[in-house]
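Quick one: the structure is below, questions incoming.
Then we have chain A:
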Amino acid sequence: MVEIVFLTPFITGLVAFFLPKIIGRFLLVLTGAAHLTLSFMLWRDQPQAIFDQYFAVTPEGMLSLLVISLLFFLISIYTVGFLKESQIKSEGLFTGAMLVFLATMTMVTLSDHIMVMWIAIEATTLASAPLINTHRSTASLEATWKYVLICSVGIAMALLGSVLVAFSMGQANVGTPISFSALAGVAKTLDPVWLKAGFVFILVGYGTKMGLAPMHTWLPDAHSEAPSPASALLSGVLLNCAFLGIFKTNKIMVAAGLEDFSGGILMVFGLLSILAAATFILKQNEYKRMLAYSSIENMGIIAFGTGVGGLGVYGAVICMLHHSLIKSSLFLSSGNILLGYGDRLIKNTGNLVNGMPRTFVAFFAGFIGIAGFPPFGLFIGELCIIVAAFKAGFHLAVTVFILSLCVIFAGFANQIMKISFEECNTVIKIQEKASMVWPQYLLLLTSLVLCFFIPDSLNQTISDAVTAIGGGLR
Partner candidate 1 sequence: MIQSILLWLAAILAAPFFSGLILKIKAFFGGKKGPPILINYYTLIKLFKKGSVYSNSTTFMFKLGPVISLAASVTALMFLPIAGYDPVFSFNGDVIFVLYALGLGRFFTIAAAMDTASPFEGMGAAREAYFPIICEAAMFMILIFFYRITGELQLSAYFAGSNTQSMWSSAGAPLLFIVISFFIILLTENSRVPVDDPATHLELTMIHEVMVLDHSGPDFALIELGSFCKLIFYSTIISRMILPFESAIFGFPIVMYIAGLLVVYVAVGVTESVTARYRMDKVPQFVLTSFALAFFATIITLEFVK
Partner candidate 2 sequence: MCQFFSSTFIILLGGFLSLVFARQKKFSKVIAVLFLSGGCLLGLLDAAAKLLNPAGASASFRYLDLFFLSFHVDGLSAFFLTAIFAVSLMAAIYSFHYMENEEGGIKTGVNYFFFSVLIASMALVVTAANILSFMISWEMMSLSSFFLVIYSHESAENRKAGYLYFVFTHVGAMFVLAAFGLIYGHTGSFEFAPMAGVPEAVKILIFVLSFIGFGSKAGVFPFHVWLPHAHPAAPSHISAVMSGVMIKTGIYGILRIYAILDFHTPVFGYITLIAGVISGILGVVYALGQHDIKRLLAYHSVENIGIILIGLGIGMIGAATGNPLVAVLGFAGGILHVLNHSVFKSLLFMGAGMVLHQTGTRSIDALGGLLKGMKITGTTFIIGSLAICGLPPFNGFVSEFFIYMGSFKAIPVGSISFAMSVFAIISLAVIGGLALACFTKVVGVVFQGEPRTKAAENVKENGLAMMVPMGCLAAACVIIGVFPKVFIDMALTAVQALGLDYGRVPVEPFGQITGNITFAALLFFVVVLIVMGIRSIYYKNKTTTKSGTWGCGFTQPTVKMQYTGSSYAGSILEFFSAAAPLSEEHPPIKGRFPLKTHYHSHVNDIAELHMKNVVVRPVFYLFDKLRWMQHGDIHLYIGYILLAIVLLLFFI
């Protein structure tokens, strides 16, 4: 019964292509709700998949699935308001693509077979391409072009990597299916050289999709050109999906006793991404691009934490969770700002606090969260990662990590202060409807609650996911 979770949105998506606006919007929210309930049921009683050699319910996948469906539901509510305000030519395409996108991402989280995982991730690229090109402007076209081409090339590398990993099974155990779980089982017998090679290709491939520097180049363009709900989905959950691929592969590496190799590489890419983010956040002049770079930063943090291991992995998972919640809320708020001021440039915005007070609350709170302040959960994640890095003795790495975080914060805060408080005499073009601020509030509230209280069942899932690659408090 697992497959139904991604089949539902797939079918509704195909239908939505041909539906008139109003029904399409309705269908969007409806599917979001249905998907949410379905994934909760899936989480409650973890059933066998029908095609169980391809699909399985894994803790880390479950975690991202929950995030995906919660985010999608709230975003779909926002989207209704958003579509009313903004005039999009082919709305049917937009809604349909959103739903298919959801379907593909769900498939990623549920797929256990290494090749199926690849198929799903490539599918997410294809499904999200139309979303980025919604505005039909030259810029959005260019963004789409870069997104599709770079990601496809990158993911092709991941395919090669998967092939190599499969090859590393050698003649020894031909019988075993090439599913992550099975591979992790026989990891010790795998040929380390081919495994390493496969990991490298997979890391670079899915890293491209995840936005690790230096393969991140498509990300700021795509995220800033896409309409805000789409950007929220892209950086909120799509990146997690890509990370999931790396995470599962890393699981195999750990099982094969190669965690030093994989961890080192992950940390290097993490640091590179954080540095890249710092470089471009410092003097950024478009707020959506800034948010995109901040996503790169957080992906870097997550990769770093995963590489550090131990408590760091816990931190990474926590970061992944909260980054999705907070960053998507930030993108939604930025959508309001874009509609309100009609301009992407920071210097043409300002005085948000009086202009759009309710958006301001969401936006600034989101910034606080993304900057790693309590009471938002990212704080705990970063703390765990830093502390774990010190414990593992990566002093130089963690120094770079901390310093670049400081630089990023300085740049980020500067821009946010400008947007929020600088004098500005633009007349706000929209009035803030409840449907366009409450989703953000709910997202932030979730993050706030999860910072102080995580229900035991969820906690169980998290710790399962973490211990799978040797994480946890040790």
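Just so we're on the same page, contacts are C-beta pairs under 8 Å (C-beta built on N, C-alpha and C of every residue); 3 or more make two chains touch, one makes a residue touch a chain; residues count from 1.
Keep in mind how these were chosen: all candidates are chains of the complex that A comes from, given by their letters.
From a predicted model like this one, the values you see are computed outputs, not experimental measurements.
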Out of the listed chains 1 or 2, which is the one touching chain A within the complex? 2
Under the stated contact criterion, what part of chain A meets candidate 2 in this complex? 145-146, 149-150, 153-154, 157, 193, 196-197, 200-201, 203-204, 207-208, 214-215, 217-218, 220, 261, 265, 275-276, 278-280, 282-283, 314, 353, 368, 371, 373-375, 379-380, 383, 386-387, 389-391, 393, 398-399, 402, 405-407, 409-410, 413-414, 417, 420-422, 452-454, 456, 459, 463, 472-473
